[in-house]
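What you see is the complex with one protein chain gone and the rest in place.
When the chains are written out, they are named A and B in that same order, and each has its own residue count from 1.
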Amino acid sequence: MSAASGAASGGAKPSSSRAKPANKAEAAADWADGRLGIYSLAKSNLRKIFPDHWSFMLGEICLYTFIIIILTGVYLTLFFKPSMGEVVYHGSYMPLNGIRMSEAYASTLDISFDVRGGLLIRQIHHWAAILFVAAMLVHMMRVFFTGAFRKPREINWIFGAMLLILGMFDGFMGYSLPDDLLSGTGIRFMEGAVLAVPIVGTYLQMFLFGGQFPGDDIIPRLFTVHVLLIPGIMLGLLVAHLILVFYHKHTQFAGPGRTEKNVVGMPLMPVYMAKAGGFFFLVFGVTSVVSAIATVNPIWAYGPYRPDQVSTDAQPDWYMGFSEGLIRLMPGWEIRAWGHTLNLGVFIPLMIFPLVLVAIWVYPFIEAWVTGDKREHHIADRPRNAPVRTSFGAAWISLYLVLLVAGGNDLFATHFHMSINSITWTMRIAFFVVPVLTFIVTKRICMGLQRRDRDKVLHGRESGIIKRLPHGEFIEVHEPLSPAQLHKLTAHDQLRPVELPAAVDENGVKRKITRSQKLRAKLSRGYFGEEGQIAKPTAEEYREITSGHGHH
Amino acid sequence: MSHDMSEEKLPEHRGSEGHEVAVHDDPFADPGLPPHEVRRTDIDERAARRAERQVALLFTVSMLATIGFIASYVVFPIDQIVFIWPFGHVSSLNFALGTTLGAALFCIGAGAVHWARTLMSDVEVADERHPIEAPEDVRAKVISDFKAGAEESGFGRRKLLRNTLIGSMALVPLSGVVLLRDLGPLPGKKLEHTGWDAATPAKPIKLVSMNTDEPLKAEDVTVGSLVFAKPQGLSEASEGFQQAIAKDAVMLVRIAPEDIKDRPSREMGFDGILAFSKICTHVGCPISLYEQQTHHVLCPCHQSTFDLSDGARVIFGPAGHPLPQLKIKTDADGNLIATGDFNAPVGPSYWERA
Partner (left out) sequence: MKKLSARRRHPLAALVVLLFALAATGGLYAAFAPAGTAQADSSSQSLAIEEGKKLYAVGCSSCHGLNGQGGTDGPSLVGVGSAAVDFQVGTGRMPAQQPGAQVPAKKNIYSQAQIDQLAAYVASFGPGPVAPTKDQYDTAKGDVSAGGELFRTNCAQCHNFAGKGGALTHGKYAPALDNTSPKHIYEAMQTGPQNMPAFPDSVMPEKQKRDIVAFVRHTAEAPSPGGMDLGSLGPVTEGLFGWIFGLGALIAVAIWVAAHTSKAKKS
């Protein structure tokens, strides 16, 4: 600012041909532009258009809870001592008076009982983490079911996937830090899982813990990873994710005036600044109120960690629940041969755990391969119009839910008066059966909805008005749809299945058809054949029916 | 190549050149953005002023809530408990701080959103999208620039330079890997043995009750009871207690000898008293949910179930092998003693475990 005014008043030759700034604010902006080029940056972004839909705000929940986590996390580091050095507690929490514990646990007690507002910040931090991962999963599902992962957004899908898994692990490490009886049990599980890795397991375990379990190093090491390494990577990914959202512009649902070549909504400045900025405060406010009324992770009740003590209801936070389910469902298989042991009871779940996530993360690439579709897509699909994708996603969710139930099998047993063994067996079977059934049922529902859309377009909406025709028949009056509705229901693409090339080419030479080509043709038939979609009405069909029936 | 064959199968791109021409015939054509409908606040100055007052009220409430937050911080003692329906007996400070902070933040957000929804323009605008792919001439230029640069560098021609560069780049991260070596010791045989390994027939170790810190006598352990033990000399205050107890913890039960099905297991016990590792062989949770009538012991973490009357055989769940057993007998004073280590490595399996 001073530079700009100095140049103006100093009588030196103005170096730019720009008009004189009208006021101080403009002068400041000019100054910044001269150094940062903000005008060029703002040119296309200040009035950037964002479409309005509640499901487009799920990503914002993730962003804001992440910011809340960082703000509260920084506060917590001011008081938390990431040390496994032992102390005898003589603080304010009477039921642990005189008990031996690590400094990590003692300092967490101090945050909860001696630092005013410390308990609130701890709870906001933890609730925000629970909400953060939940919102990421729901956001991912929104992107999945609307096909918003298609070109050009595949890379952003992968960024999001990485944020999800990093968020899960950072959460796990975060709740492990207080070194309470529950989280210590979780770290013990981690040790067992590391030991189950063939060949290098014991080495990894020793390097991770700095010796035998529990050692003195794991909490400070997890602390560094939890507060520095992973949040740093996540911050980078997050910025990249947001830059790509800006660059690609948001998807939108089909509707009048909304095409693949535009984006309809309201401008960033001022509407979305107010809405999105306001939403941050709303999310923070809700999280604060949740933290005021509901306890999360009452570490004082668990007691300090000791490797020979345990409490039942030993579960991880919800986002690790599906891996807990995998472990609980697994039969006790172990291979012992040639002086070695392979602990399949842990190792198989350990391998399926990433596969469950990878299954949904690679789906976009499989779909792209099957459809061979290389166009950009900016109109979000209605889930019913992509039945195979929707059914796959629903099957995935059902698998995830089966595993969550399995992870909480003991609570289901006590609260529904069932046998834990029966629940485990039921879930073992459900693991294989439920996703298949969900796939079949969801696909049928999608097809039914497509049929209904078709009927609506051709015959209009059921008005609920019953009319008696002159010859005595009762009919329900169908109201024809407006042009906007007609457009909306027919705007989606319908691809045709891929056909295999003729076995002999035009020169009469036998063509080699690879196995992957055959597989692709088969999958494509599943997607776009008669079993995969209901043909949307054509203009001819529409005209024939509307002219034939006249207007009711 | 396999992709190409389907290109022609794709339906015509929506909104392409032919689209506008066909509008008149197509009943499903895009009718375009609907005309903007006004809100009450757009046309009624009184409604607009009311909305303005509402927004200002929300911002004012936020200010008051922040004052309330500061007041709560000062006023409420940190250990005061109050009953608040329906949340129960809660800390007054935590509740007051959380609700006031929540209100202060929420009202800012609600005010801003209400402002945006009622007083800022809600005219929908269309922004054009531009293809992300660069035009063909840009693509050609970049590729030729790159080729020229690569050519000038001589990276492709000077194979020796290229190969040694790749070699050095591949090796240099090894320094970082090497530096990780001192993260921990090598495993060696550490996982095979526990603190009980120091016991010999000549120098046995007494089993000490976890509760009383006193040596356990055989008659202390009655049928149907459960007691946890540690090796004598290991105290909570001793250096490395956590690491030691993670492997040394013992669970003692007494089963009528005729009910013990596994003979080797019975012989490792004393008069029906059996000493098993408390550490689950699955992933190391302290397993101790003992059912004294069935003699089953269940792990609270993943429900591995062991039958203590049958050599701690796994009868359910993900554990792969029985709980290790500690051979016990009594000394001249009737104290329970161990003369050696568990009959197998304690805790979860690992690759080197025989």
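The criterion applied here is as follows: a contact is a pair of C-beta atoms (placed from the backbone, for glycine too) under 8 Å apart; a residue touches a chain by one contact, two chains touch by 3 or more.
A quick note: this is a predicted structure, and the numbers were derived from the prediction, not measured.
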Touching residue (missing chain; options A:Val283, A:Leu326, A:Leu399 or A:Leu458): A:Val283
Touch with the omitted chain, as defined above, among B:Ser62, B:Asn94 or B:Thr330: B:Asn94
Of A:Pro95, A:Gly339 or A:Gly508, the residue in touch with the unshown chain: A:Pro95
Which of A:Ile130, A:Leu164, A:Leu238 or A:Ile360 contacts the chain that the document leaves out: A:Ile130
Of A:Phe79, A:Phe169, A:Trp318 or A:Tyr363, the residue in touch with the unshown chain: A:Trp318
Residue numbers in subunit A that touch the chain omitted from display: 52-58, 60-61, 94-99, 112-113, 119, 123, 127, 130-131, 134-135, 138, 181-182, 275, 278-279, 282-283, 286-287, 290-298, 301-303, 306, 308-319, 321, 407-411, 413-414, 417-422
Absent-chain interface as seen on subunit B, which is shown: 37-44, 81, 86-91, 94-95, 98, 113, 117-118, 122, 209-212, 216-217, 219-222, 224-228, 253, 286, 288-294, 296, 298, 300, 303, 305, 316
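In this section, only the chains that are shown with their structure count from here on.
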Mean-CA-position distance for subunit B and subunit A (Å): 16
Residue ranges of subunit B in contact with subunit A within the complex: 2-3, 5-7, 9-11, 13-15, 25-34, 73, 78-79, 87, 90-91, 93-99, 101-113, 115-117, 120-129, 131-132, 180, 183-187, 190-191, 210, 228, 230, 236-237, 242-243, 245-247, 249, 278-279, 282-289, 300-304, 314, 316-321, 347-354
